[in-house]
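Just one protein chain is left out here, and the rest sit where they should.
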Amino acid sequence: MPRFPAHPFEPLNDGDKLKEECGIFGVIGLTDAANFVALGLHALQHRGQEAGGIVTYEPETGFHSERRFGYVRDKFTSAAVMKLLPGDLGIGHVRYSTAGSKGAAQIRDVQPFFGEFAIGGCAIAHNGNLTNAARLRKDLIERGAIFQSSSDSECIIHLMARSLQKTQAERLKDALRLVEGAFSVIAMTRTKLMGVRDPLGVRPLVLGRLGQGYVLASETCALDIIGAELVREIDPGEMVVIENGRIESSRPFGASKGRSCIFEQVYFSRPDSIVGGRSVYETRHQIGVELAREAPVEADVVCPVPDSGTPAAIGYAAESGIPFVLGITRNQYVGRTFIEPTDAIRNMGVRLKLNVNRSLIKGKRVILVDDSVVRGTTSRKIKDMILDAGAAEVHFRIASPPTAWPCFYGVDTPERSKLLAATMTEEEMREWIGVNSLKFISLDGLYRAAGEAQGRDHASPQYCDACFSGEYPIAPADKLDEGFKMKTAAE
Amino acid sequence: MPRFPAHPFEPLNDGDKLKEECGIFGVIGLTDAANFVALGLHALQHRGQEAGGIVTYEPETGFHSERRFGYVRDKFTSAAVMKLLPGDLGIGHVRYSTAGSKGAAQIRDVQPFFGEFAIGGCAIAHNGNLTNAARLRKDLIERGAIFQSSSDSECIIHLMARSLQKTQAERLKDALRLVEGAFSVIAMTRTKLMGVRDPLGVRPLVLGRLGQGYVLASETCALDIIGAELVREIDPGEMVVIENGRIESSRPFGASKGRSCIFEQVYFSRPDSIVGGRSVYETRHQIGVELAREAPVEADVVCPVPDSGTPAAIGYAAESGIPFVLGITRNQYVGRTFIEPTDAIRNMGVRLKLNVNRSLIKGKRVILVDDSVVRGTTSRKIKDMILDAGAAEVHFRIASPPTAWPCFYGVDTPERSKLLAATMTEEEMREWIGVNSLKFISLDGLYRAAGEAQGRDHASPQYCDACFSGEYPIAPADKLDEGFKMKTAAE
Amino acid sequence: MPRFPAHPFEPLNDGDKLKEECGIFGVIGLTDAANFVALGLHALQHRGQEAGGIVTYEPETGFHSERRFGYVRDKFTSAAVMKLLPGDLGIGHVRYSTAGSKGAAQIRDVQPFFGEFAIGGCAIAHNGNLTNAARLRKDLIERGAIFQSSSDSECIIHLMARSLQKTQAERLKDALRLVEGAFSVIAMTRTKLMGVRDPLGVRPLVLGRLGQGYVLASETCALDIIGAELVREIDPGEMVVIENGRIESSRPFGASKGRSCIFEQVYFSRPDSIVGGRSVYETRHQIGVELAREAPVEADVVCPVPDSGTPAAIGYAAESGIPFVLGITRNQYVGRTFIEPTDAIRNMGVRLKLNVNRSLIKGKRVILVDDSVVRGTTSRKIKDMILDAGAAEVHFRIASPPTAWPCFYGVDTPERSKLLAATMTEEEMREWIGVNSLKFISLDGLYRAAGEAQGRDHASPQYCDACFSGEYPIAPADKLDEGFKMKTAAE
Partner (left out) sequence: MPRFPAHPFEPLNDGDKLKEECGIFGVIGLTDAANFVALGLHALQHRGQEAGGIVTYEPETGFHSERRFGYVRDKFTSAAVMKLLPGDLGIGHVRYSTAGSKGAAQIRDVQPFFGEFAIGGCAIAHNGNLTNAARLRKDLIERGAIFQSSSDSECIIHLMARSLQKTQAERLKDALRLVEGAFSVIAMTRTKLMGVRDPLGVRPLVLGRLGQGYVLASETCALDIIGAELVREIDPGEMVVIENGRIESSRPFGASKGRSCIFEQVYFSRPDSIVGGRSVYETRHQIGVELAREAPVEADVVCPVPDSGTPAAIGYAAESGIPFVLGITRNQYVGRTFIEPTDAIRNMGVRLKLNVNRSLIKGKRVILVDDSVVRGTTSRKIKDMILDAGAAEVHFRIASPPTAWPCFYGVDTPERSKLLAATMTEEEMREWIGVNSLKFISLDGLYRAAGEAQGRDHASPQYCDACFSGEYPIAPADKLDEGFKMKTAAE
């Protein structure tokens, strides 16, 4: 009997990795802006693979909007689609699927959203999550607003439509003062490109320059692809309005101390992006170094779980002196998932993506370095593969602390009860996964790797680390309405 | 002014990597064979990305054939297509585009090819290249054969149709005794799965077992994905016929000493495939070790050109003690190419795929490890990117000898005059690429890395290395007819 | 030299026929309502060919909406799409393209429109045209409404959203009391199917019954296709609300005397539909009889311009005693238009659709009966074809009075200066078209054919005939704002 139908396991990525929900990008002052936006979104594709959209403005023909399901490289690169998007000013958005239980994803949920106001049109692209969107939506509908999407981000457009302010920038401020949660927003009017980060700066946003033009993007890798240089990060709580080559900065929410998402460094951001003047790759490499110090073990090889565990594995190997090997090969032709799979293929799960290089693993004591453990199901499958290949011992080293709390700020997380670390101790997890040892980096170790020499400032943490610590810097109003329980003193 | 339109360069892969032309796979004795064939082809997708095809046989409904352009994961995984391919016996093929100058690729050129003979139907999937196909085709057409494709492999079907032998296996032998060149062939009739390698065994073919079923595949990674175990490699010059769970082996071409393609180990095969009992990854790692010994240089970091240069870079770093860094990030959302690109995007070339991690490179002396240099154009672009990122020095180390001769045995190579090493010395190449140093592994070093402790046996080489040595083990009849000049004593 | 490139003429239907802009349909109380809606819309396809949409409601899963470009038979008949539209209550819409100059038609302009109000969802399908939509839209946007379409019908949804009434029916009344123009509206909530006609009843709307269910439709032919029986026409100014098998009728606009569109009988409606208890076919046949009396001529054959001129031609032949022949054959495989035609084909124009049966026409004096003359370009082409075929004389008889004024009530008409009858006398038209004689039916003759024995009541006309008479029963507010000049006393 063939073995594989006896091993029914789910696809690798289904719910076992946290998923960033969006990447955003905008340019002003560059001929054929849509080309640049498409390239920038392509570089940000890791932040959202389900769908993308681009809006441009051209004085003669007005605003133009194209929204499509699929990859940027497939849906936004033909001359035909670029012809539909003329103008020197444009913004774009890629999103991860958050299709609910009631049906398939719909194009009307794909950003940027556009509103035609009495003072002119405005398009917005939003990365993050509004924690009071349900409350706002209810209020707006009672006042006659008609929502076209199921997206919380649409609230911003309706709030702007009802603002009594005379300029788009002031209307955007009005709207954003009413929302709560995490947001990096790029907006455009007929003449302006605007960027805002919420007071804590949970989601990233950077400013770049290319020739006479300016660029706003989620990450610096999107500046690199078009050859733009990094000017600086937008500050938490800052708003910039760019028009006619001039940048105006303001603080619509007053003074604030940022707490950006530390998980961006562990997993979401591309390793070649720069955060705080330092490459994400270096932070990840340093996480491996810290892990090797915190949780050493005797072994023959250090092997990454591809691809996101690789820099930490290199760091671990360098610090420990144990040889680094690519013992697991990733099939580069796997997309997000096999569409409409047959049962036989569905059950193939991890094998469709990963294959163990037996001759490197057989008889060896293997240190596996992975970025995170969410539900733990993938960890088990990878352990099975490694043992099937004849490993003598398997030691898991995880480049993040235990993920014990859901994120409400723009990351797709399983509900708390599905998080392995919410229900088990480290030892229970080790046993459940079935490995010889399992160690997570400490929260302080993570902060040190991220450049905070003294580790986490527990009185006033430098980052948002709610998914590890349960300390939510913004109260999740809608979730509390739904019955979510915050961490108690006892936990 | 934006910088990038000033840097017009072509896409990364256009003609600057050698390309394998096919992967083949077949199973017998497994329920819903098409599912297994699809999985096997998915694992072999690196051997051919343009199109794929599957043929199955089921006693009630006969032979079924589906051929599609696109990836296996997109075109051969839906329940709908699998339903069209019933049966316990099936073969498949993935191919790389070799669309000529006269027009677009056509589905009729996609294998497997099928012929309905007087003794029943037969389908074949061929990896390799027939060096006397043009001569054979001319003869066959003069005798009334009607070719449906522009593929040389179709000759095999017509030769079989005209054979006077009484069995399909004997007809296949008849046909293959008339062809010259490199071929690994998988064929199927209503009851048999057959596999053959040419006398030199230029292209690979392995035999596996899964439950009561048997599997033939180009590489062992395709056995792994379905959980099959490797039985052995098919020998050069061997034919196996599998029917009712029994395997018959024969030597239709008489005794022969194999000379399999050494470039399979350098670049074509997946690193997790096993060749001669040893993983390709290990050979590549060892190439890096040999390179570090043959061509050491003082430097700060060893950085691979992703992804195929990585194992050699790890080996180089390990042997030299210089730190290994992933200084170049590959965008995993790039497919083969941006379809129908606009000019702006076309000119983006290498940036669409690769981005330098500046903070790792800036001010450093960098050893770049790449698998090969074909036309050299990509090497220049990568050097530009590394220098733009502020590298102090760039030293190229190449994991293969200079590629100075075209391959006529199933690999897509530029004509000789386009090969950089055919027209320049190593020093001229260094200068043209513009790096501080450039070193290729020696032919002997490559053989040693592949496990031949004494290096190349120049009297009777263990491998086909014509692309490096110009010593063609099979005279390329059609090419000689076209005017190709073999290596002279003087060269 | 081929003759046809020398005859460059435009496609037959481009601007030379008036076009109805919509057909609407709704059912309540019938299992799998979407199937019935699809059939009803199929029967109404002649009222709009560009796009269609269906909305259904099912208690467990809520509202469902599918909108597509293309024919109902192609886009709304697969099991896959029907599965997306569950429920016993549904409405639908087919529309003719009115894509403006700024770009391609967009799916967001396709009805039914849907609004989620504080009191629940509501979908509407509108046939007609609001003559004060531009004014309303401006007001609504100033108050914060965000329009998603360029369609005037969307105003109705926004007006409903802002109504303070407590029920959907009252909100719909509130909204419709604010709009001006021609409208037949079908709306649905979670439990109700509603139908309304404007005070003049310009556009048609009928009520039918099928088993326990009720049906609303633009024409009776849409009742026939599902086997429903006609209950009655909805009165001008009437609103019906159907819920739980009960029908409530009201008069939200007070008492009114109807003036339905007489052109529906001449051209828009299907000949097998019943208006005022009489089939449209009979009216058209009678128009031919009246024409034969008003404008007799000696001739050999009476030939219709297919297909809409056929019943009048039969009537003309019967009354005059001149033989009826189908001298022009229509190619039934012509769709609306050849998509993306090459120049050669574009210039084929009328020949793609019509071919003259030479042997019936050669040497004959031919009476051609057509339904209307709008710009006159098609009439010229048909005359050319008839003369090319060797006709001795050509006499045009037109089944409607001269079309001299644009319609603002839901019919797509060229601007006034493009209407042949707005700029020429009958004799000038005859000369321009180039025929031996040209006669239009008189306005009184048309009224008689429609069953008004005394002809038109000039003091209080029984129908809207603004396109012939220039007497607009509803002042076209937006058009007057744009500068349109009403008929003066002098005209």
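Read from first to last, the chains carry the letters A, B and C; within each, the first residue is number 1.
One rule holds for everything that comes next: a contact is a pair of C-beta atoms (placed from the backbone, for glycine too) under 8 Å apart; a residue touches a chain by one contact, two chains touch by 3 or more.
A quick note: this is a predicted structure, and the numbers were derived from the prediction, not measured.
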{"item": "Among shown chains, those touching the left-out chain", "value": "B, C"}
{"item": "Contacting the left-out chain in the complete assembly, out of B:158, B:173, B:203 or B:397", "value": "B:158"}
{"item": "Given C:28, C:43 or C:450, the one touching the chain that is not displayed", "value": "C:43"}
{"item": "Touch residues of chain B, complete complex, unshown partner", "value": "61-62, 64, 84, 102-103, 107, 115-118, 138, 141-142, 144-148, 157-158, 161-162"}
{"item": "Touching residues (missing chain, whole complex) on chain C", "value": "1-4, 7, 30, 32, 35-36, 38-39, 42-43, 45-46, 49, 71-74, 77-80, 82, 210-213, 221, 224-228, 270-272, 274, 278-279, 281-282, 285, 307, 310-311, 314, 318, 323-326, 329, 331-335, 338-342, 344-345, 348, 351-352, 355-360"}
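One rule holds for everything that comes next: only the chains that are shown with their structure count from here on.
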{"item": "For chain C, the least number of touch steps when starting out from chain B", "value": "2"}
{"item": "Centre distance in Å when chain B and chain C are each reduced to the mean of their C-alpha atoms", "value": "62"}
{"item": "Where chain A and chain B are represented by their mean Cα positions, the distance between them in whole Å", "value": "36"}
{"item": "Separation of chain A from chain C, taking each centre as the mean of its C-alpha atoms, in whole Å", "value": "51"}
{"item": "Shared-contact residues (touching 2 or more other chains) in chain B", "value": "none"}
